[in-house]
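The complex appears here without one of its protein chains, the remainder shown in place.
Order of writing sets the chain letters: A and B. Residues in each chain are counted from 1.
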Amino acid sequence: MDYHFNFTIVWRHAWRLWWGLGLSLQIAAASLGLGMLIGIALAVAYTDGGRVTRTAIAGYVEFIRNTPLLLLIYLVFYGIPSIGGFAYDATTSFIFTLAFYAGAQLVEVFRAGLDAVPPGVVDAGRAIGLTPYRNLIYVRLPTAFRISLPALSNAYVSLFKDTALGSVIAVPELTHGAQWINFNTFRILEVYALLTPIYLLTGWIILAALRLLERRYAIVRAM
Amino acid sequence: MIDAMIYALPFLWDGFLITLAVSGIVVAASLALGLVFGVILAFGPVWIGLPIRVFADTVRAIPLIVLIFTVYYGLPALQVPLSPFWAAVAALAAFKTGHVIEIVRGAITSIHPGQMEAAKSIGLTFLERLVYVVFPQAVRCFLPPWINSVTDSVKGSALVSLVGVVDLMMAIQQVIGRTYQPMPLYILGAMIYIAVNAALSVASRRLEARFAATVAT
Partner (left out) sequence: MTAGRDAAPVLSVRGLIKRFGTTTVLDGVDLDVARGEVLVVIGASGSGKTTLLRCVNALVPYDAGSITLEGTEIGYTAPNSGVRRGDRALARLRADIGMVFQMFNLFPHLTARQNVALGLRVTRGMPRREAEARAEHWLARVGLADKMDNLPSALSGGQQQRVGIARAVAMEPKLLLLDEITSALDPELVGEVLDVVRGLARDGMTMLMVTHEMGFARDAGHRVVFMDAGRIAEEGPPREVLGHPRSERLRRFLRRIELRTE
């Protein structure tokens, strides 16, 4: 093995990695937020809706689930503007893609969460005179949300990993930063020797932190 | 829109075959490797299980695209010549192997330890215990997550286009480069991927039904 490791050049450009890491975390957070809105809305629509609504939602979920994320990224960034006659920047487009992607998974999560709300709790809401809408807002959703917390933590870590694909449309996130250094310094192994532990460590830390949060907000199980 | 799709279809055929080849090789290789390492992880001593554990956890915790780039750019830097096709396939297979290891271990540990003891008591050797007692029971827990991971492999294979392999995804990009009509081509591409996965899910449902029928507990 004739390769000589030289980290000094890489360190000079390392700010691209830290900056990219920050952007990756923000993109993951923004798309999780939007994805949750999609997920909650569709889960409620699915649970309380009729057959047409259900079929449409199932179609959306199946479409996203069976299409490569890479293709979805291209479709949203290149495809949609080409027929819509508008343009948006790569990061915005990427966040929307991930949001739709996450939304399809979170529909299932929240649907399971809504189903898991004990019927007695819903009855109790009715008994204190809540309208169905208020019962949803004040009782069913908050309960379902807390039931879904562990799945949301996993979704965030998973989205954080997925942000790496933003590099294909030049979103300046973590992997894109690494590639920039790769192409401009040719210190290939050093870059990836840094990139891999960054993903590993960040993933572990986020998950550990979120598990702590979950414990604080988890419903005390009295059953 | 339909015209653009029909025009494109013949140009996508070779790429489609590459996508099937990549997925097929990755699924087969990861199944074989994952089974061996998963069994070692479930039954072997700690010192051998630990590196397997670390490998499985690591490849599952980093983005697939990073893994592919690492292998694709990294191995040539170490003077290991590898074509883009095999570099990408190796990375995908390593990634999938990590998942299969976890699925195999989970399926095996779901079996009651008494089964292993009963199999020992009638004089079966380790391999015989696996073949006649452990695997037939573990397959039921193994199949659903594994079938999911096969779908993931088909989708993940699109990433080989990023290192220049002309698979279905790349073929779509190439046609768009000529026609400047991205939307119909992306929709067509999505439909092809969905069709492949739908075929897989029909096949897998049959498979699951067969194994569910043999074990009624």
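Just so we're on the same page, contacts are C-beta pairs under 8 Å (C-beta built on N, C-alpha and C of every residue); 3 or more make two chains touch, one makes a residue touch a chain.
Just so it is clear, the model here is predicted, and its values are computed rather than measured.
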Legend entry - Displayed chains contacted by the hidden chain, counting the whole assembly: B
Legend entry - Hidden partner chain, touching residue among B:Thr97, B:Gln137 or B:Asn197: B:Gln137
Legend entry - Missing-chain contacts mapped onto subunit B: 112, 114-115, 117-126, 128, 132-133, 136-137, 214-217
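We adopt the following convention: only the chains that are shown with their structure count from here on.
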Inset, instruction - Between subunit A and subunit B, tell me the centre distance in angstrom, where each centre is the average of that chain's C-alpha atoms. - result: 23
Legend entry - In the complex with subunit B, residue positions of subunit A that touch it: 1-3, 62-63, 65-72, 74-75, 78-80, 82-83, 161-165, 167-168, 175, 178-179, 182, 188-189, 192, 195-196, 199-200, 203-204
Legend entry - Residues of subunit B that touch subunit A when the two form their complex: 58, 61-63, 65-66, 69-70, 73-74, 77-79, 151, 155-159, 161-162, 169, 172-173, 176, 181-183, 186-187, 189-190, 193-194, 197-198
